[in-house]
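The complex appears here minus one protein chain, its other protein chains still in place.
Per-chain residue numbering starts at 1, and chain names A and B are given in the order in which the chains are listed.
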Amino acid sequence: MTDRVVRWPGTELGPKDLESGAVTTVRYRPEAKFAWSAGEAISRFLAELQKGRLIARECKGCDRILFPPRMFCEECFRPTDGWVYVRDTGTIETYSVSYLDTDARRITEPILVGVVSIDGASPKMGIMHYFGGMTKDEIRIGMRVKAKWRRPEDRVGSVLDIEHFRPLREGER
Amino acid sequence: MRKVAVVGAGMTLFRRRLQETGKELSFEATRMALDAAKMEIGDVDAVVHGTAPDAFDGVHMKGEYLLDGSGGRRKPYMRVFTGGGTGVFSTIAGYWHVASGLADVALVVNEEKMSSCQPHPQSVFAHIWDPILDRPLKPNLVWIFAMEMNRYMTVHGIPYEDIARVAVKNKRNAVGHPCAQLADPNITLEDVMNSELMAWPVRRLDISPPSDGAAAVVLASEDVVRKRKLRDQAAWIEGVGWCIDSTMWTDRDLVFPEYVNRAAKMAYRQAKITAPRKEIDFAEPYDPFDYKELHHLEGLGLADKGKAGLMTREGITERDGDFPVCPSGGLLGVGNPIAATLGVKVGELYWQLTGQAGKRQIPNEVHTGVTQAWGDLMQYGCVVVMGA
Partner (left out) sequence: MKVGIVGVGITPFRPSTPEFSWKELMYDGAQRAYADAGIDPRTDVDSFITCAEDYYEGFGIFDEFTPDQLGAVLRPMHTVGGDGIQGLANAYMQIQSGLADVVVVESHSKASDILTFNGIVAHGLDPIWNKPLGGHPNYIAGLEMDAFLRGSGNTAKDCAQVAAENRQAALLNSTAAYGARVTPEQAAASPALWAPLRSLDVSVPADGCVVLVLAGEKAARKMEAPPVWIQGIGWASDSPSLETREWVSPEYARLAAAMAYRLAKVRTPAGAFDLAEVDDKFSYKELQHLEALGLARRGQAGKMARRGDLGVGGTLPTNVSGGSLGCGNVLDASGLHRTAEAALQIRGDAGKHQVDGAKRAVVQSWRGLPTATGAVAILGASG
């Protein structure tokens, strides 16, 4: 590789070279818009969210309660058997304290986000969501949490119908 | 099964922004690999191209767009795409082109031009998430790595220091790499541990930032190696394996990369390796984040679960250590133009095994190496074992 190769190809540009016009560029914004059919399982999932409920599917082949719900079991490769409501409480499986937003811009108030496994579903079955009602120093793996739902009139059939998951209080289910 | 060897490799500089177009980058890497293999494009029977999200280069079906720069004109040309796994996977696809007998010589070219994406390639990563379950939360790619890193550290009780140490090792290793974007001979553990907190527990220097680049390797059958007298510059592919896990990443425990483990087992079985840590001399696991090197070493069966950090701590994985890991400098040190990481993974194995790694040459004799790439939503593992 090394000794015989004199020139390594590639011409480095600086951060401002594109904007300043130091190099010729062509700009284009594609027309790329999509609307994905949610399908049977997720349509029901979203409808239930609007009603303030979490729903799963049961597979009797492997005895699992699958959440988020799906019409086929990926382990057994067979249609799932029925709808099962699960609770809106769960456990934090993992989390991050993010100082970055979706476009990688810095934010000062961190976002607490992670995976919450849902009570009533099979172990480890969960979703990603925000965590709230706790500080970045209080959040920990294993914390028991409960969904904070938006007001019924503000729900639209989205995972955001839940505002975040907050610590489960003493005596709560 | 027909024996297949890598007989030449090439790569461009890895930089945050390169002036060359994707076609030109592909051409440069291809030309270099062909020159190294003492061949011309007419000697190539088939071309495999590996490149990751089209959205970076900004062209739909970008495999088609890049084919002329990749030597694919009027040849059987095929693009494969397994997210970040493409860096090693395209070699596996090239391997079966030759092992099947359909080609005697296959060219594998990987390219990535992330800088085309404005204002920042990060925004492409908004589109890798499930549109209904994940995207409404406006996730940043770093989140998912942070969540996996947290799970890994917490379940095993791994101190952050052990993870940061990997970034130090690789960025220092990269000083010997002529294409490196991020080499730093002076970087310290404190630099990494005090770098800007992005999404706890991930800090800026734990991550490899976006890059432009291209790399290529030439694969040849045993007959071709013999006829063209390329044995001295041949490194043989002894085992390949690949595996994908469920899309439902929130239903999986991220603490261990099962998909890497299965891919490794598949490759080791083919290579007749039963005790990987003993029978393999060095490794180039995928290291887009420092903790991933450790995570993947465990997935590859080269370290016990939760224990890979000890190897770095004890200096075992230094280039002059007992079991060098990422002697190239890896993605953390050289750069991460997604699919073009072929150059620091398969490419590095090739150069080390054929004694061509120059300043980076591992001082101990090496006969067998393993490389691995990872991709998709914490989902994809592919492994190649090579020997000389």
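Observations on the structure shown:
Following the convention adopted for this analysis, a contact is a pair of C-beta atoms (placed from the backbone, for glycine too) under 8 Å apart; a residue touches a chain by one contact, two chains touch by 3 or more.
What you are looking at is a predicted structure, and each value in this text was computed from that prediction instead of being measured.
The hidden chain makes contact, of the residues B:27, B:81, B:256 or B:351, with B:81. When the full complex is taken into account, the listed residue touching the unshown chain is B:125, out of B:27, B:125 or B:350.
Per the touch definition above, the residue from B:243, B:294 or B:353 contacting the chain not shown is B:243.
Taking the complete complex into account, B:101 is the one of B:42, B:101, B:157 or B:363 that touches the chain left out.
Checked against the full complex, the candidates B:5, B:18 or B:55 give a single residue touching the omitted chain, namely B:55.
Touching the omitted chain from chain B are residues 1-2, 21, 52-55, 58-61, 63-68, 72-83, 89, 93, 95-97, 99-102, 124-128, 130-131, 240-248, 258-259, 262-263, 266, 375-377, 379-380. Think of the hidden chain as still there; on chain A it touches residues 26, 28, 30-42, 70-72, 74-77.
One rule holds for everything that comes next: only the chains that are shown with their structure count from here on.
Here the spacing of chain A and chain B, counted between their Cα centres, is 27 Å.
Residue ranges on chain A touching chain B, taken from their complex, read 1-3, 5, 8-15, 17-18, 23, 27-28, 30, 34, 36, 38, 42, 46, 66-68, 74, 93-104, 110, 113-115, 124-130, 136, 141, 158-160. Listing the residues of chain B that touch chain A in their complex gives 9, 11-20, 25, 28-29, 32, 36, 58, 60, 115, 118-120, 122-123, 126, 131-134, 136-140, 142-143, 146-148, 150-151, 154-155, 178-179, 197-202, 212-213, 246, 248, 250-254, 351, 356-359.
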